[in-house]
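The other protein chains are all here in position, but one chain of the complex has been omitted.
Moving on to chain A:
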């Protein structure tokens, strides 16, 4: 995949004795969605931190669109089109929902997205609220939002930066069956618009509805990577997930290749 938007090579990170990334390499093409799964503590979020620039890897390189960004800080990477949602929402509590989104629209991606007049940022911010269904709470102080809206705001803020690469950290957890398809549709439409997505998610059937490829991490190492349905059926992945999650997930998923051979309920 020579035309990859993101290329992570040989990334390693340890916190004292705890290894959260060991020789991790992967690529994501423009308009491609990569799912990231693995047990708790596998190093999924750390990997997003390293790609997003909020943490520095001990070794390895991060290349975006052919340019080495390993040494760039988070703000500079946001400028180049990387956006991020946090698993535990981190809204700017002192700002309204609209203001939260406006910050991203005003500052990130100026290099390649800023073309229009000054109120361009306002329109961009409003669009992000529309896409995520948050216009009704636009003027609410974000500190007083309920959890679902906080999660939506995470995505809206990320979208407002007009990302080329979107890093999503468990945006589906806690959503109802009615809300889940909306999120899936949203991520899929972003991908179809050419945005590359790296999505950490425990709600596997949501993930499998969208992603083109799946990568499974365990103890900081990539143990499987490739076609989503191949990955969740690989013995290593099943072992890591102790079977149960995979079974629960493959059943309801609209899976064309049915009858997983090697699995027992």
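By definition in this document, a residue touches a chain if its C-beta (ideal position, glycine included) is under 8 Å from a C-beta of that chain, and two chains touch if they have at least 3 such contacts; residues count from 1.
To be clear about the criterion, contacts and distances are computed from a predicted model.
Engineer: Quick one: find the hidden chain's UniProt protein name among "ATP-binding protein", "Branched-chain amino acid ABC transporter permease", "NADP oxidoreductase" or "Deoxyribose-phosphate aldolase".
Structural biologist: "Branched-chain amino acid ABC transporter permease"
Engineer: Looking at the whole complex, which of A:32, A:79 or A:170 touches the chain that is not displayed?
Structural biologist: Reading the full complex, the residue touching the unseen chain is A:79.
Engineer: Among A:44, A:157 or A:191, which one is in touch with the chain left out?
Structural biologist: Answering carefully, the residue with contact to the hidden chain is A:157.
Engineer: Of the listed residues A:93, A:174, A:194 or A:226, which contacts the missing chain in the full complex?
Structural biologist: A:93
Engineer: On chain A, where is the contact patch with the chain that was removed from view?
Structural biologist: Within chain A, the residues that touch the unshown chain are 52-54, 73-76, 78-79, 83-84, 86, 88, 90-95, 99-100, 102-104, 106-110, 121, 157-158, 160-161.
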